[in-house]
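All protein chains but one are shown at their positions in the complex.
In order of appearance the chains are A and B, and numbering begins at 1 in each one.
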Amino acid sequence: MDNLMYALDLLGVAVFATSGALKASQKQMDLFGFVLLATVTGIGGGTLRDLLLGIRPVFWVAQVEYLGICAALAVVVFFVAHRLRSRQNWLVWADAVGLATFCIVGSQVALTVGTPVAVAVLMGVMTATFGGVIRDVLCGEIPLILHREVYATAAALGALVYVAVLSATSSETLSTALAFVVALTARGAGIAFKLSLPSYKKKN
Amino acid sequence: MDNLMYALDLLGVAVFATSGALKASQKQMDLFGFVLLATVTGIGGGTLRDLLLGIRPVFWVAQVEYLGICAALAVVVFFVAHRLRSRQNWLVWADAVGLATFCIVGSQVALTVGTPVAVAVLMGVMTATFGGVIRDVLCGEIPLILHREVYATAAALGALVYVAVLSATSSETLSTALAFVVALTARGAGIAFKLSLPSYKKKN
Partner (left out) sequence: MDNLMYALDLLGVAVFATSGALKASQKQMDLFGFVLLATVTGIGGGTLRDLLLGIRPVFWVAQVEYLGICAALAVVVFFVAHRLRSRQNWLVWADAVGLATFCIVGSQVALTVGTPVAVAVLMGVMTATFGGVIRDVLCGEIPLILHREVYATAAALGALVYVAVLSATSSETLSTALAFVVALTARGAGIAFKLSLPSYKKKN
């Protein structure tokens, strides 16, 4: 299970890094811009989580492979982005896998250092979404997740299921598997049916 | 005094969270956007303070009621914002109470961990203003406090008075009371008389 989570975690970083690099291509940045955006998008959520929880140094200082993945993907995308962009479809789905992984990893890390469950759920959501928030802010856009889409909600559902099942069964395997399925299904439904939360409407 | 400060602190968080949620209603975000903006605005300043001072984990990881207040107010505002917006007047004044509280709490926390007084004053200002800065940046706007208004200045005055009176008298009660009155009066004067610092003008 640990190995599977590690593999999914790397996959999540890779997918988010790719989405950051694709954003850089939209903005016609230079190679450094690609590397920077890919890196902050890939590791930004987990970094904020570690900072807030007081885990130091943050995870990628000890595990350099995370930085390597982000930088390598940025370079690849820099040269092949014109191809990837016509295949954004599979990226959206891979991104859903990243989301489902990160909301579990984030909750896991929080519980490991002994936070209350409400904080663990928040850390799950934050790990899964905050990289994208930084990406959008750096590009001068209002973060996507603040607008309508079943995205953060899917992460929250995954984190909730993970925390709830774990405290009920103490089974790391079961809680991880269930949470992964729930988050992926919720996000997948959002993609497939274009679901979104109702947004605030002015009443006159 | 401790109980009073705690009550005011919660009030400050509540008021700032409400202002974040109101901003979300202006931008017509979804419910998640309301919760996120309310939370970062309510606890953002204190979070940055704790990070910079090396207090770990940050305050709301141990005291979950802060997150609860932010989330609850976001939901309330989502459903009643059309009413609140016609009553922004009392919000501005409640916000002034939050400002006056947070500049004291920020300085207090800094002195507790033994920082120099200049840093304590800065932490007071930061605690009182940074939540709003994050709120505005996430909404794609230049932070309000960078423009003209007696806001950060009121927080700076409050923090200065707190630190000065405390070092002169060693009385927590007296320094807190005086600082609160000064910060609230300065901010109140700014609101009532529409005072602002002079801004830079191009000279040709």
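To be clear about the criterion, a contact is a pair of C-beta atoms (placed from the backbone, for glycine too) under 8 Å apart; a residue touches a chain by one contact, two chains touch by 3 or more.
Being a predicted model, the structure only gives us computed values, none of them experimental.
Of the listed residues B:Val105, B:Ile145 or B:Leu184, the one in contact with the hidden chain in the full complex is B:Ile145.
Considering the whole complex, the residue from A:Phe16, A:Phe78 or A:Phe180 that touches the absent chain is A:Phe78. Within the complete assembly, B:Leu122 is the residue of B:Val13, B:Ala81 or B:Leu122 that touches the hidden chain. Touching the chain that is not shown, out of A:Asn3, A:Gln28 or A:Asn89: A:Gln28 (per the contact rule at the top). Residues 51-54, 56, 113, 115-116, 118-119, 122, 133, 137, 140-143, 145-149, 152-153, 156, 196-203 of chain B touch the missing chain (whole complex, contact as defined above).
Interface with the hidden chain, as seen from chain A, comprises residues 24-25, 27-34, 36-37, 47, 51, 56-58, 60-61, 64, 67-68, 78, 81-82, 137-140.
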